[in-house]
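Apart from one protein chain that is not included, each protein chain of the complex appears where it belongs.
Here is chain A:
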Amino acid sequence: MKQARTAASDTERGFLRRWIFTADHHAIAVQYFLLALAAVAVGTLLSLLMRVHRVWPDTPLPFFGLVKPEDYLALVTMHGTLMIFFVLTVVPQSAFPNLVLTRQIGASQMAFPRLNAAAFWITAASLLVLLSAFFVPGGAPISGWANYPPLSAVPAAGPGQATGMDLWLVSIGLFCIAAILAAVNFLVTILTERCAGMTWSRLPLTVWSWLVTSILTLLAFSVLIAAVVLLLCDRHFGTSFFVPMGDFVNGRVVGHGDGSPLLWLHLFWFFGHPEVYISILPGMGLASSLIANFTRRPVPGYRLMASALVLIGLLGLMVWGHHMFVSGMNPYAGAAFALTTMAIAVPSSAEVLTWLAMLFRGRMQRTTSMLFMLGFLSFFIAGGLSGPILAQPDLDGYLHNTFFVVAHFHLVMAMAGVFSIFAGIYYWFPLMTGRLMNETLGKAHFWISLIAAYGTFFPMHFAGLAGEPRHYERLTGPAHSFAALLPLERGITCAALLLAAAQLIFLWNLLQSARRGRPAGANPWKATTLEWAPARAARITHGPYEYGFRSSESDFISQWEAEAEWE
């Protein structure tokens, strides 16, 4: 229906009206995808510069020259910020819901279409402000994406901490506003725009996940924007929320009030941890849907799966202190946060065990999107299992800020997140173009990416166990044992280059399939959920995962099918 309408109105409305100044969520989804594509391209290039510099620290890099220590830290900071905000938040939490949320709940449109459009443009402005930090005197900030004060509060604390840091704060402030606006829209849309018959127990699990992530976004980004405003006040308006009395930076006393750096850590990680779930929960909802679809079996324990998503979101708000075991936080608080963190492993395990059980209940169709979902599952397990180690304050007291943690979150958040994004793109591509993506190229993309991603991130566990810290631009000094890690580091760099190169296959596939891909037809995956419905359903009577019937010519009942056929 959407295809027909937009195609028909194509000639009436100009390109600008249709794709740029639009409140149509379908076009906004495409805008978000393109923005994320730009961000992921830059973010990946930055990580490659870092990886190459780590193993050949004295070699000038093409287009960059010699990487100075502060350059390396700026690369780290911008890589993390781009990937976490503009890729792992934007795609699962903004692009996908714009593409399929209204359709999956049978709504005719978003609750607040203009708010939704405003959210995109503020996000775009936020990205431009962030990237501009590379071009100001001093360059981009060097304090890591978590930007602990006083390093982030005092411009004299390092290159990039003056204008670059201001731009980072303004960018993230804008991003917070955009994320909150988008989340308000999604939340109200889910609450009020569902079609008749779309009860809570008939919502696809993806919609459940967007419900939870929208609530998390409201709570978490509200706190982050408060923290950002406070830090800007510290930097420009003479307050002292985060800088302690007598703080002495770069030859000068800068602390005049008695602020607390730990306050920033609490505010930041109150945002930072839910943020992990904002980027991964939609992938978990998608995993349930896709595994059900490609094994042609219903999701067993739908209520359990939905409540596990809610429980993970809820517990996700109570675990931020596990980033702070060694920060100087009261050790009793550390003990409490260790327990909440261990508790979150329980609903996560329930999800994983259900997916594993689902895989054995039917015959699996090995489509590219199913393979990427399996990749998501593999990374979620690999990265998730090191979670219970890092949840133990003493063990984390050794592993904190080492490459073990880098391995952990790149597997469980970045790779699992990106693989679920790829699964979603291969799966929902027909909704955007009416065509299917090439499966052969897709499978090559999957297998090379899977192997290269493990090659990149799995060895980092060993570097972390050896004690190698994050944010080190080179491995010199008294820790002689690090010299032994150099071959490992070289292997990681080679795997990272391969991983990045494999994405060219995806780009090629994307361009080719958008123009010349096989026409998808209606409902190419024989799916049950409403985004594949030929027309908007007035009233639905079926659950989201009614697969596995053997008595008729079709083995599923889509949600838009009329009641009478099966009663």
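Here is the rule we go by: contacts are C-beta pairs under 8 Å (C-beta built on N, C-alpha and C of every residue); 3 or more make two chains touch, one makes a residue touch a chain; residues count from 1.
We adopt the following convention: contacts and distances are computed from a predicted model.
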{"item": "\"STAS domain-containing protein\", \"Aminopeptidase\", \"cytochrome-c oxidase\" or \"Branched-chain amino acid ABC transporter permease\" - which is the UniProt name of the missing chain", "value": "\"cytochrome-c oxidase\""}
{"item": "Residue among A:Leu73, A:Ala107 or A:Ala452 touching the omitted chain", "value": "A:Leu73"}
{"item": "Residue among A:Ala466, A:Cys494 or A:Ala514 that touches the chain left out of view", "value": "A:Ala466"}
{"item": "Which residue of A:Val253, A:Ala538 or A:Ala562 touches the chain not shown here", "value": "A:Val253"}
{"item": "Hidden partner chain, touching residue among A:Gly173, A:Pro204, A:Pro261 or A:Gly285", "value": "A:Pro261"}
{"item": "Residue, one of A:Val136, A:Met364 or A:Ile448, that touches the chain absent here", "value": "A:Met364"}
{"item": "Missing-chain contacts mapped onto chain A", "value": "68-70, 73, 76, 142-144, 148-151, 154, 157-159, 243-250, 253, 255, 258-262, 297, 300-301, 326-328, 331-332, 334-335, 338-339, 342-343, 345-346, 349-350, 352-354, 356-357, 359-364, 366, 374, 377-378, 381-382, 385-386, 388-389, 391-395, 397-398, 400-402, 462, 465-467, 469-474, 476-481"}
